[in-house]
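For this view, one protein chain was removed and the others were kept in their places.
The first chain written gets the first letter, and so on, giving A and B; residue counts start at 1 in each chain.
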Amino acid sequence: MNMSKRWGQYDLLSLIRMIILLFSLFAANTLAETSRLMPVVPGHALTFPHDYGAHQDFRIEWWYMTGWLETEDKKPLGFQVTFFRYATDQNHDNPSRFAAKYLIIAHVALSDPAAGKLMHAEKTAREGFELAYAKPGNTDVKLDEWTLVREENGRYLVDMRTEDFGLQLALTPTQKVLLQGENGFSRKGLEPEQASYYYSEPHLRVTGTVLRQSKPVAVSGSAWLDHEWSTAYLDPNADGWDWVGANLDDGSALMAFQIRGKKGGKVWAYAALRDPSGQVKFFSPEQVEFTPTRTWQSPHTEAVYPVAMHIRTGEIEWQLTPLLDDQELDSRQSAGAVYWEGAVTLTRDRQPAGRGYLELTGYVKPLAL
Amino acid sequence: MLELCKINKAYAEGRKVLTNLSYTLRAGEYVAIMGDSGVGKSTLLNLIAGLDTPDSGEIRINGVAISSLDDDASTQLRREQFGFIFQAFHVLPHLTVSQNIALPLLLNGAPTERVEQMLAEVGLRDRGHHFPRQLSGGELQRVAIARALIHRPKLVLADEPTGNLDPDTAHDILQLMRAEIKANGASGIIVTHSHAAAATADAILNLTKDGLHPAHAGHSQ
Partner (left out) sequence: MKSVSLSRWLLLGEWRAHILQVIVAIMAIAIGIALGYSIHLINTAAFNEFSAASKNLSGQSDLQVHGRSAFFDESLYPMLAKYEGVALANPVLELDVVMPNKLQNRNDHKLKIVGLDMFRATQISPDLLGVPVEGKRLDGLADDAIFLSPAAMEWLQVEQGDVLSLNAGLQTITLRVAGGLVRARSGQRIAVMDIGAAQWRFQQLGLLSRIELKLKHGVNHAAFKAELTKQLGDQYLVVEVTDQETRIANMSRAYRVNLNMLALVALFTGAFLVFSTQALSVIRRRQQFAMLRVLGFTRRQLLRQIVLEGALLGMIGSLLGLGLGYAIAAMAIQFLGGDLGSNFFPGIKPSIDFNPLAALTFFLIGLGVTVLGSMAPAFEAVRAKPALALRSGSEDAALSKLSTPWFAMFCLMLAMLFTQLPPVFELPIFGYLAIALLLIGGIALMPRFAARIFTSLQNVWGAQAGAMVTLVLARLANAPNQAAIALGGILASFSLMVAMAIMVTSFRVSVDGWLTHVLPADLYVRTVSVGDQGGFQLSEQKAMAGLSGFERVDFFRTQQLRLDPGRPEIMLIARPIDSIDPRNTLPMVDDAMTPTVLPEGVTPIWVSEAMVDLYGYRPGEKVSLPIGKAADTVFNEFVVAGVWRDYGRQFGAVQMQLADYQRLTGDTSVNNLAVWLGSGATLDAAMANLRQLPFGDALEISKSRDMRALSLEIFDRSFAVTYLLEIVAVVIGLLGVGASFSAQTLARAKEFGMLRHIGVMRRQVLVMLAAEGGLLTAMGIVLGFVLGWAISLILVFIVNPQSFHWTMQLHLPWGWLTMVAVIMLVSAAMTALIAGRRAVSGNVIRAVREDW
């Protein structure tokens, strides 16, 4: 792919870099800009199925799915699928069908211990011509041939195939929707407007096919879905975040994140633990603590990631161990940004507890382009 | 008809060749000039022909001082009163024999009837339309003799005319030359190294550093 190498030297607008930049950029811009976009406010009740669909009045929105799969010969695989919708807040008056009002960005990754690394692909397109869209009303997102659709019965269908790998999965809910924060109002910082609307669907039962080297493999497993939308997200002083979402073996669901400050330390933190009975325990920022226990230096970017992490939520001690170390998404060749997003196993108070996904962002210094 | 009075001539580099040279050639006289190489024989001929000028002294032809003439006038003089015969013939290659012979007449604006007669005299009857490349050396010199005399010049200057010819041919040419000069009533000067050639002249002069001195008697006939 020497072609992509060549483009890589260019500071192109592309998936991850843009998202990361936007997170910080628009947080800073919100006050100055007279935007048509709506702020995230507390006390707004989420309504379903409407809120499964897209929210075009907000700057950014994503559907994010991660999960553990098992092949028929019991080999584990991790997967991640993300669809972003992004409002450019431009071209309001442009009658052209090409007018770039919304962008759709999609990302698919497969962690295969057999291959020892992450396979991933990404795409960006403007919404239009029915080639790319995120529809309101119910989850219905498309980017060329990549689709994520929520059926009336709640089942999600994902179809994301690339030239050499891909996923065709059906994800069936087994539990209720988990509203994060205050009934879906999820704070990300000290300022009240630094927030998003946020719900999760843990313990999605997965069946389907994974394509490796274009060969189909039947898989089954369990997944986690996040749907989050916001107009202002990150604190300007934020450096990056650590996030984990895990389906626990006993039917519990854990989600925890911390936003790290540029000067070190945490700007904000949050955790929610729902037990099998549906009781949710929320943890305040000071009750949540992330402590790296092992770091791994990427041979690709030389970034150092805390791939094994100790997390404390209140009294509970969690230990996260990666499925494989190299789950770095190196998109320098096209986007210039890098982060780590990988399948992990969890212990709770030293007992095996479940499996989840850990996301580590902001560990690579800005690349000199 | 030709008077040389106290001629002095030095080369450009300063070496004197002719010193105080005086001589008078009478009309109808045919003399041979001999001398060592480099003594100034050709220089003398050039001076007589007006192609070069003496450092001092005077050359008169029929009383006209040629050193006082400009280039055009001396050229005119050569054209009318001189005939030249060269060692290397110098016949124009792209003119026919007749045309070559007719040249002096044409230059003088005279009618060219005499060409046929001259051709016959020099033994080249019927060769008039030939080009020089078709002729032998002796024949070329015959053309040159005819050319030198066709316009009835007063003085014929011949510079080693047989130098390029074999002895038999040379003998014929020398006889012809003498005969033609006499027949046309011209004077003649022949410069040569060859005693045989010099012997065809009326008198033989030796050119030395000291001047022109008569040698023993020339033409025996």
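Assume a residue touches a chain if its C-beta (ideal position, glycine included) is under 8 Å from a C-beta of that chain, and two chains touch if they have at least 3 such contacts.
The shown structure was predicted, so the numbers you read here are calculated from the model rather than taken from an experiment.
Student: Could you tell me which shown chains are touched by the chain that is not displayed?
Tutor: The chain that is not shown touches these displayed chains: A, B.
Student: Check each of A:91, A:295, A:321 or A:345 against the chain that is not shown and name the one that touches it.
Tutor: A:91
Student: Can you tell me which of B:92, B:120, B:183 or B:196 touches the chain that was removed from the display?
Tutor: That would be B:92, which touches the missing chain.
Student: With the full complex in mind, choose from B:112, B:169 or B:208 the residue touching the hidden chain.
Tutor: Result: among the candidates, B:112 touches the missing chain.
Student: With the missing chain put back, which residues of subunit B would touch it? List them for me.
Tutor: Given the touch definition above, subunit B has residues 37, 42, 46, 49, 51-52, 71-72, 75-80, 82-84, 86-88, 90, 92-96, 99, 102-104, 106-109, 112, 131-133, 147, 159-160, 163 touching the missing chain.
Student: List the subunit A residues touching the unshown chain?
Tutor: 3, 6-7, 10-14, 18, 21, 25, 88, 90-91, 93-100, 103, 123-126, 129-131, 144, 163, 334
What we mean here is this: only the chains that are shown with their structure count from here on.
Student: What's the distance between the Cα centroids of subunit A and subunit B, rounded to whole Å?
Tutor: Whole-Å distance between the two chain centres: 122.
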